[in-house]
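Moving on, here comes chain A:
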Amino acid sequence: MRKNAQTAHRLRSSAGIWLLLLALTGMTISIGETGLGGAWVIGLVMGIAALKGYLVSGFFMRLRRTRLLWRLLMLGWLIGVVGTVTTVCLTAVK
Partner candidate 1 sequence: MAQLGVASVSFKAENPPGDLAIWFFIFAELLVFGVFFIAYAVARSHDVALFDQSQLLLNRTAGGANTVVLITSSYFVVRAVAAIRRGDAQRCSGWLLGAIGLGAVFVVIKLAEFHAKFAAGITLSTNTFFMFYLSLTFFHFMHVVMGMVILTAVAFKARRGGYSAEDYTGVETGASYWHMVDLVWIILFPLVYVVH
Partner candidate 2 sequence: MQYKSQAVAKPYFIAAIGLFVGQILFGLIMGLQYVVGDFLFPEIPFNVARMVHTNLLIVWLLFGFMGAAYYIIPEESETELFSPKLALILFWIFLAAGVLTILGYLLVPYATLAAMTGNNILPTMGREFLEQPLITKLGIVVVALAFLFNLTMTMLKGRKTSISLVLMLGLWGLAVFFLFSFYDPANLVLDKFYWWWVVHMWVEGVWELILGALLSFVLIKVTGVDREVIEKWLYVIVAMSLITGIIGTGHHYYWIGTPAYWQWWGSIFSAMEPIPFFMMTVFAFNMVNRRRRDHPNKVATLWALGTGVMAFLGAGVWGFLHTLAPINYYTHGTQITAAHGHLAFYGAYVMVVLTMISYAMPLLRGRIANSNKSQVTEMWGFWLMTIAMVFITLFLTAAGILQVYLQRVSDTPLPFMVVQQKIALFYWLREAAGVIFFAGLVTYLASFFVKGETKAITA
């Protein structure tokens, strides 16, 4: 019983994450369509990317339920890579 309830909850939440990811993707595509550019847009788009990365790694890859070490490694990668990339792109904005 408990297992079924737990399973159902997990399934609902993974579907929810999926829909959220699709929505965020839609936002990014729309922003792309508008042709907007510049600092705010770059920050927003990459911020969305980082959030999506967090959702996939945390929920789909189940890292939220693991030892701190693994979460830190993944978070480190997300922040390190997306952060560096965003910073570099922003510094190039005239």
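One rule holds in what follows: a residue touches a chain if its C-beta (ideal position, glycine included) is under 8 Å from a C-beta of that chain, and two chains touch if they have at least 3 such contacts; residues count from 1.
How were these candidates chosen? In short, all candidates are chains of the complex that A comes from, given by their letters.
Predicted model only: the values in this text are computed from it and were never measured.
J.: All of these sit in the same complex as chain A, but only one touches it there. Which of 1 or 2 is it?
T.: The single touching candidate among 1 or 2 is 1.
J.: Give the list of chain A residues in touch with candidate 1 in this complex.
T.: Against candidate 1, the touching part of chain A is residues 2, 6-7, 10-11, 14-15, 17-18, 21-22, 25, 28-29, 31-33, 37, 41-42, 45-46, 48-49, 52-53, 56-57, 60-63, 65-67, 70, 73, 77, 80-82, 84-85, 88-89, 91-94.
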